[in-house]
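Every protein chain except one is present and positioned as in the full complex.
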Amino acid sequence: MEEKVKEIVQGYGGDLSYLVPIMQDVQKELGYLSKDALMAVSANLGVPVSRVYEVATFYKAFSLKPKGRHHISLCMGTACHVRGAEFISSNITTLLGIKDGETTDDLEYSFETVGCLGACALGPIIVVDGEYHGEMNIAKTTKLLKKLGKKV
Amino acid sequence: MVNLTIDNKKIQAEEGQALLDAARQNGIVIPTLCHHESLEPSGSCRLCSVEVGEGSRTKVVTSCLYPVAEGLVVNTASERVMNVRRTVIQLLLARAPESEQLARMAEDMGISPEPRFKASEDGNKCILCRLCVRTCEKIVGVSAIGFSYRGSQKNVCTPFHEPSNVCIGCGACSYVCPTGQIEMHTSPAGDVRTIWGRDFKMAACKVCGRYFAPEDQLQYISGRTGVPLEELMVCSSCR
Partner (left out) sequence: MTSKIKSFSELKQLQEKIKSARDPNRQRITICVGTGCLAHGAMKVADAFLEEIGKRSLAVKLDFRKTGCHGFCERGPMVIISPENIFYQHVSVDDVGDILEKTILKGEIIDNLLYANPQTGEKYVHEDEVPFYKRQTRTVFGMNSKVDPKNMDDYLAVGGYSALGKALAMKPAEIIREVVTANLRGRGGGGFPAGRKWEETSKAAGTPKYVICNADEGDPGAYMDRSLLEGNPHLVLEGMIIGAYAIGSNEGYIYVRNEYPLAVENINIAIGQAREAGILGENILGSGFSFDLKVSRGGGAFVCGESSALFASLEGRAGEPRAKYVHATQKGLYDKPTNLNNVETWANVPFIINNGGDWYAGIGTDHSKGTKIFSLVGKINNTGLVEVPMGTKLREIVFDIGGGIINNRKFKAIQTGGPSGGCIPEAYLDMPVDFDELAKVGSMMGSGGMIVMDEGTCMVDLARYFTNFLANESCGKCVPCREGLQRMREILVDITEGKGREGDIELLESLAVSIKDGSLCALGTSAPNPVLSTIRYFRDEYEAHIKEKRCPAGVCKALITYSVDPEKCTGCTLCAKVCPVGAATGEKKKAHKIDPDKCTRCGACKESCQFDAIIVR
């Protein structure tokens, strides 16, 4: 892991202005930002750990916990909200037992809401493992999660 | 020199000076919370807000950062300004109802809590004035503490909420904290100081034997200044 982090930091010339893209690349490589990974970024970049931690927790893109095997994103943009996205969000929470930003204990599912996916014609939208599912509603959401293997 | 008017009083100020400093030098009182003479202004508490401009073209700005300008007209107690100050204090009172200093400040300013704001019950007195973090970064230079998260989740902590191994136990953050949120404890014998969850072995003065500073702090000062550690092991009273 430390080798990988060193490589990424050097790829950006060790320039600390690139802290955010560096952390994005580290997260992409390792799946999430562990404490060790963040300490390694701090050491290799010469930036105080407190700043690395601040940036890691400030930006929503970063995850300090491992993600689930299945990644579920629900768009909560205004257009989707107006088409009932919050009902779907409640449904997902009820079915999976996790809230926005959380992962199930068995590490099977991660759920997050996003500001806007920019595919408003298809709202409400859920993205599961990169695949877009449009015109969702409560019943379709339940079906979708069932298909993923969730016993409901 | 620059000529401007604050609360109908004509004053002179140095080019580039902040309104707050120019006002204070002329005996005009503007309340502050996140301001400290040894630190760059933060502009985060908004208590020092003033209204600048005239007629329909006025705006509310923070005097700690707004530079003086030739012919500027400033009102430090306009209705808009008083509303901002009242709201800021009421919001902070609801956030940190257990802070005595804040309560006293509110009383002095004649501001009572807004009952509709549900007072926080977590006992946390931090008002995010940022004095501790700024001090640790700029004056002490170790950045042992910092911010995490954002919005109302924002809080000051050591990374991962674990004891920091770059903290030198100097206690500057605790001294500068206006609400007493940052706690620093000393053992009854005086030989151990505890802050941010970490115990620091205190050094004893070579002369009087009193415990006066954490060894880590002295080592840090030695490293930064080049002064040998031995020479630093004397307390300020014995120097």
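A and B are the chain letters, set down in written order, and residue numbers restart from 1 in every chain.
Just so we're on the same page, a contact is a pair of C-beta atoms (placed from the backbone, for glycine too) under 8 Å apart; a residue touches a chain by one contact, two chains touch by 3 or more.
Since the structure is predicted, the reported quantities are computational estimates derived from the model, not experimental observations.
A.B. asks: Out of A:Leu19, A:Ile98 or A:Leu145, which touches the unshown chain?
C.D. replies: With A:Leu19, A:Ile98 or A:Leu145 as choices, the missing chain is touched by A:Leu19.
A.B. asks: Return the single residue from B:His35, B:Arg95 or B:Lys125 that touches the missing chain.
C.D. replies: Residue touching the absent chain, from the options given: B:Arg95.
A.B. asks: Across the whole complex, list the residues on subunit A that are touched by the chain not included here.
C.D. replies: Its contact residues with the unshown chain are 16-21, 23-24, 47, 51, 54-55, 58-62, 76-84, 86-87, 90-91, 94, 114-123, 125, 132, 134, 137-139, 142.
A.B. asks: At which residues does subunit B meet the chain that is not included here?
C.D. replies: Residues touching the hidden chain, for subunit B, are 42-46, 49, 60-62, 65-67, 80, 83-84, 86-88, 91-92, 94-95, 114, 116-118, 127-128, 130, 147, 149-154.
Heads up, the rule we're going with is that only the chains that are shown with their structure count from here on.
A.B. asks: Can you give the whole-Å distance between the Cα centres of subunit A and subunit B?
C.D. replies: That gives a centre separation of 35 Å.
A.B. asks: In the complex, go through subunit A and note every residue touching subunit B.
C.D. replies: By the definition above, subunit A touches subunit B via 35, 38, 48-54, 57-58.
A.B. asks: Which of the residues in subunit B come into contact with subunit A in the complex?
C.D. replies: Subunit B reaches subunit A through residues 137, 142-150, 158-160, 164, 166.
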